[in-house]
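The complex appears here without one of its protein chains, the remainder shown in place.
Going by the order they are written in, the chains are A and B; count residues from 1 in each one.
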Amino acid sequence: MSLTAGSRPDGTRPAAAVEEPTAALVPEAAPQKGAAHKVPWRVRLRRDRALILMTLPAIGLLVLFNYIPLLGNVVAFQDYDPYASSNGITAIFHSPWLGVEQFSRMVDDPLFWSAVKNTIVLFLLQLVLFFPIPIALALLINSVIRPRVRAVAQAIMYLPHFFSWVLVVTVFQQVFGGAGIIAQTLEDHGWSGFDLMTNADLFKFLVTAQSVWKDAGWGIIVFLAALAAVSTDLYEAAAMDGAGRWRRMWHVTLPALRPVIALLLVLRVGDALSVGFEQFLLQRDAVGVGASEVLDTYVWNMGIQNGDFSYAAAVGLVKGAIGVCLVLAANKFAHLLGEQGVYKK
Amino acid sequence: MSLNTQLIRSLKAPARPVWEEAPSRAGLSAKSGFLVLCCLGVLAPLWIVIVTSLSPKPVIDRAGGLVVLPQGITFVNYTELLSGGQVSRAILVSLGVTLVGTVFSMAVSVLAAYGLSRPGSLGHRFLLMALMATMFFGAGLIPTYLLVQSLGLTDTYLSLILPSAVSVFNILVLRGFFMGISPELTESARIDGAGDLRILLTIIMPLSRAVLAVISLFYAVGYWSAWFNASIYLTDQDMMPLQNVLIQLVQKNTATPTGLQQAVRTGELSTLGLQMAVMVLALIPVAVASPLVQRHFKKGMLTGAVKG
Partner (left out) sequence: MTPNSPSASAPSRRSFLASTAVAAAAVAGGVPLLTACGGSENKDREGTTSGKAADKLLPTFVASKFADPDIASKNGSAAGYTGKVELSALAASVAKPLGSGAPFKVMSPFWGSPPKADCAYYTALDKAAGTKVTWQNQDGNTYGQKLGAVLASSSIPDMVVVPIWELVGKISNAVTAKFMDLGPYLAGDKVKKYPNLAAIPSDSWKMGIFGGALRGIPMPTASATFNIAYYRKDVFDKKGYKVPTSPDEFMSWAKEATSAKAKVYAVGDMSWTAFNVFGVRPSGTLGWHIGDDGKLTYRIEQPEYLEALEWTRKLFAAGVVHPDDKARSGDAGQRFTAGKILMYNMDMSHWYGKTAEQAKSNPDFKIEAMDIFGSDGGDPQLWASQPANIWSLIRKGASKETVENALAAANFAAAPYGTKERMLVDYGVEGTHYTVKDGVPVKNDQGNQEVVNAWVMLAAPAPYFAHPDYPDVARKQVEWEQRMGAFMKKTSTYGMNIVEPTRYANLSSQFEQLEIDFVRGNKKLSDVQQAISTWKSSGGDKLRDWYKKLIDKNGSGN
């Protein structure tokens, strides 16, 4: 890539250069590493004043409603009793400090580790079996030319997202359960004992299938928006060059999706320790804790249900720290592949 | 463009561009077969839900669960849910909160996304990190409640909007799209002396219709289906949004916990039927909103702009 006429005299880039669809046609500049730092900050402040002002409302809201309450997490190092004083704030100063006892309690709990194991296995399963599906569906819908068919198919696929988990689980039970439609049909033909819903071995696949059914259709929305931004000229040019249907998908469509895919993938990896909550809480009794306990249900049961705020805060802190590490690593990986990821150096 | 004109256009206009080859018969049938299968997979359970919501109580009782084949139809679940002033008031509350909330969230998010869309700008990295950290650390119920209460927001509609107005996820998606817009487009405007705000309003936003539609939809859906904040921050029943009222209505006939002997059991409605009716009611806004959003997903929106 080379510098374009669009660059500023000071050598910085006016707007981001991203791996994006037009990149193939319009060569763009990469930012000169370190160039920005040579400019005095006063100059940069004057230049970027408007940008900083624009972010302030969002930052302000987050500071107010996320960061300030976040300070409450100090109770992870306490045996916090929110009622020890006249209100929950002053109660912090009345609760005994424990140091890292809550954390060592967590490390010593075999249930915690089994929850971690289940969470990681489920995350990997979802990554392989779920993540690609909305992309494939978006490509499929995008290739449908008739707007009416397209609109109808899309509208139908969104719907399950608005079903509550209770309903999804109930519907699955009615179909795949021991007294469900399939079991009943098999029973009529002399096969008894079919029950997918209480099978601990298949549970992880079952919940992944449920997630796919519920949210895959909703997941295509972002990808469709990305596809909408691809210029038809690109397809036309590619077609002129003799690229067929599949090659156009490979060389035009997929590159157009790559930044979005990378962004969502990085965010998803950062959120690896949150694989779902309600879905698991609803079904843990059917297959047992051993197969179904994930980190979020563990926090719920050990912390919230029992009113053990300190323990919940401790597990939450560890989870958040791991999430940050994962997102940093994933972003780095995305950079190595030449992708933008979430942020750029 | 209204949905209707879009449909009419779709019927008239030759859909396939000249350069695109005609699809093979096998490919076409495989594609449509797969689409039909996907839609059926969604519609079959939906069918069960709708049938159950329309079934009279004896039918649901006999089935002992969801009803697959309709045996008699009644709208009593819907009339029960929609009769009474509370529901109509709650619909207004929900619409208001969704509308104001979505506009507010979009304004804040679009500004932030644009403000963060230029790597190398002053404080860019720091601000981005500050934003993202909130995705990974939660603050918990009690501190958040105490804060909202200290700010005097309890029992106001602001408590349904402000604490959840910013979604970092949405900002990042917006930002990703803004960064994908070719800088050439903005540069000429900048040379003409346009400020950042004007560039955002006149160049970036018109080019980002698709993603703006998507993110608005995400916010709107979030506000529309939220109920927890209202159940914690509001005490006045007249202020409750629709979701809370529906949840309460559904619970009307459920088993009451031990110790409450004065349970009201009219015996005329089935809990399950009511719940299914609520599910269907909750789907209606989506069915209305999705065509509005979908019309922005059209191929090649950037075409003219890049050339110009």
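Throughout what follows, contacts are C-beta pairs under 8 Å (C-beta built on N, C-alpha and C of every residue); 3 or more make two chains touch, one makes a residue touch a chain.
If you're wondering where the values come from, they're calculated on a predicted model, not measured in any experiment.
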Of A:P57, A:P147, A:P259 or A:G303, the one touching the omitted chain in the full complex: A:G303
Residue in contact with the excluded chain [from A:A229, A:A256 or A:A313]: A:A313
Selected from A:L234, A:A286 or A:V342 as touching the chain missing from the view: A:A286
Interface with the undisplayed chain - residues on subunit B: 57-58, 60-65, 84, 86, 101, 105, 137-147, 149-150, 163-167, 169-170, 173, 214, 218-219, 221-223, 225-229, 231-232, 235-238, 244-245, 247-249, 251-252, 254-268, 271-272
Residues of subunit A (touch criterion as defined above) contacting the omitted chain: 68-76, 78-94, 111, 126-127, 130-131, 134, 161, 169-170, 173, 177-180, 183-184, 187-188, 192, 195, 197-198, 200, 211, 214-215, 218-219, 221-222, 264-265, 267-268, 271, 274-278, 282-291, 296, 299-310, 312-313, 315-316, 319-320
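Following the convention adopted for this analysis, only the chains that are shown with their structure count from here on.
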Centroid spacing, where centroids are CA-atom means, of subunit A and subunit B in whole angstrom: 17
Touching residues (chain side subunit A, partner subunit B) in the complex: 4, 6, 12-18, 20-22, 26, 28, 31, 35-36, 41, 44-45, 47-48, 50-55, 57-59, 61-62, 64-73, 82, 87-89, 137, 140-164, 167, 170-171, 174, 181, 213, 217, 221-222, 224-233, 235-236, 239-240, 244-245, 259-260, 263, 267, 270-271, 309, 312-313, 316-317, 319-321, 323-324, 327, 340, 342-345
Contact footprint of subunit A on subunit B as seen in their complex: 6-7, 9-11, 15-17, 19-21, 23, 31, 34-35, 38-39, 41-43, 45-46, 48-49, 65-66, 68, 107-109, 111-112, 114-125, 127-140, 142-144, 146-147, 162-166, 168-169, 171-173, 176-177, 179-184, 186-187, 190, 195-197, 200, 210-211, 213-214, 217, 225, 275, 279, 282-283, 286-287, 290-291, 293-294, 296-303, 306-307
